[in-house]
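With one protein chain held back, the other chains of the complex are shown just where they sit.
Here is subunit A:
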Amino acid sequence: MSTTLESAGPAKGAAPNGNGGRRRLPGWLVGVLWAVVALGVLATASYLTGVTELTSSTTAQNGLRLALPILLAALGGLWAERAGVINIGLEGMMILGTWGAAWGAYYGGPWAGLLAAAVFGALGGLLHAVATVTFGVNHIVSGVAINLLGLGIAKYLAKLVFEPLSGNPRQSPPVEKFDTYSATWLADWLGDLENAQRVVLSDVAGLLRGLVTGVSPLAMLALLLVPISYVALWRTRFGLRLRSCGENPTAAESLGVRVYLHKYLALLISGGFAGMGGAALVLLPGGADYLEDQTGGRGYIGLAAMIFGNWRPGGLLGGAALFGYADGLQLSAGGSAILALLYGAVLLLGVIVVVQLVRRRWIAAAVGAGSALLLYYVYWSVDELSSDLTPYTAHAVTLVVLAAAAQRLRPPKSIGSTYQRGVDG
């Protein structure tokens, strides 16, 4: 994601000296800029279309909740792939996590559930490590196997453990969920502001309010894991070594890095995070307890969010947030809100066109203008988006925005390759 962020920079007046010699913006500033642009677009769209759900606190709250499993899965993917191992088995590790979460929570409360979920997920990661690192199995093959195996093991264990308790081999008995916390004074103040219906201010207040009401410890933990992952991977010696295993394991080994060890650790952490992603489906208030097949492909979506996020923590947070937001909006407000979002997309494209014009990129600007016109035509001609399409809003939005935003992806260099110690790669 960070790549285009730079391109958005000049329009903001960050680089006065033309096309050449642009100063590179620091990553956090780029993130903030994007957030501001997104907010501006949403606020304008919400004001002009009168669809307040675009920036309501309910939407934000739902979005956060729906984004959590994806965010955690994506973080899991980040750790594995930074160490050079493709982890398509995230889905299977999530499934193991859902079972572990329900099992742990039934006997020891939500924290025990979360721990059990992480442990079960990590076991899946360990298996992936044994197969891909020690035995040099193709990463995709091993990942697919883990997806099948995870489902099978969870089914078996559920029948074994949960059926006597719930009379139902596909579901666990109800388990204790996480409590939620709200920053009451902040939420009240923001609530007043949101209801005041002032342009932009109310929108920001609405979104923020959704993020500070009814927040579970798991959500806080997941959000904290993003900067923690960043610091661990990019600001510590351990992280540098781990990433070097994903870039050039032979060189890393020759410099004394224990490649196998780091890959094992990376996959354990990866599986643990994916398992926690499973727990996010089970242990949040309103969650499902254990239910067979409930992950519904979220592991893959997490992997996609991570790839579109350019193998960076900030990028994958953006991807997960976008997906969660679009899904939450679609579920709580339906077709008319999606149409308003479409209008927002037109605005966003407008901004991009202006940027491209300033940078004298005529073709890009023309393409942008063309798509904006097309979208606007759709927006204008349709009264309400067909209910057959709305459920896939999240997929479409994420795909389009991230594909546009992240055109220059850079995966770790030796990702997916098998590294055998002593064999020249």
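Definition applied: contacts are C-beta pairs under 8 Å (C-beta built on N, C-alpha and C of every residue); 3 or more make two chains touch, one makes a residue touch a chain; residues count from 1.
Following the convention adopted for this analysis, contacts and distances are computed from a predicted model.
Q: Choose one: "Na+/H+ antiporter subunit E", "Cysteine desulfurase", "Small redox-active disulfide protein 2" or "Nucleoside-binding protein". The correct choice is the protein name in UniProt for the chain not shown.
A: Its UniProt record gives the name "Nucleoside-binding protein".
Q: Just to verify: which one of A:Asn168, A:Ser336 or A:Ser371 makes contact with the chain not shown?
A: Answering carefully, the residue with contact to the hidden chain is A:Asn168.
Q: Considering the entire assembly, which residues of subunit A contact the chain that has been omitted?
A: Against the missing chain, subunit A presents residues 58, 62, 65-66, 163, 165-174, 179-186, 191, 212-214, 281, 284-289, 291-294, 296, 328, 331-334, 387-389, 391.
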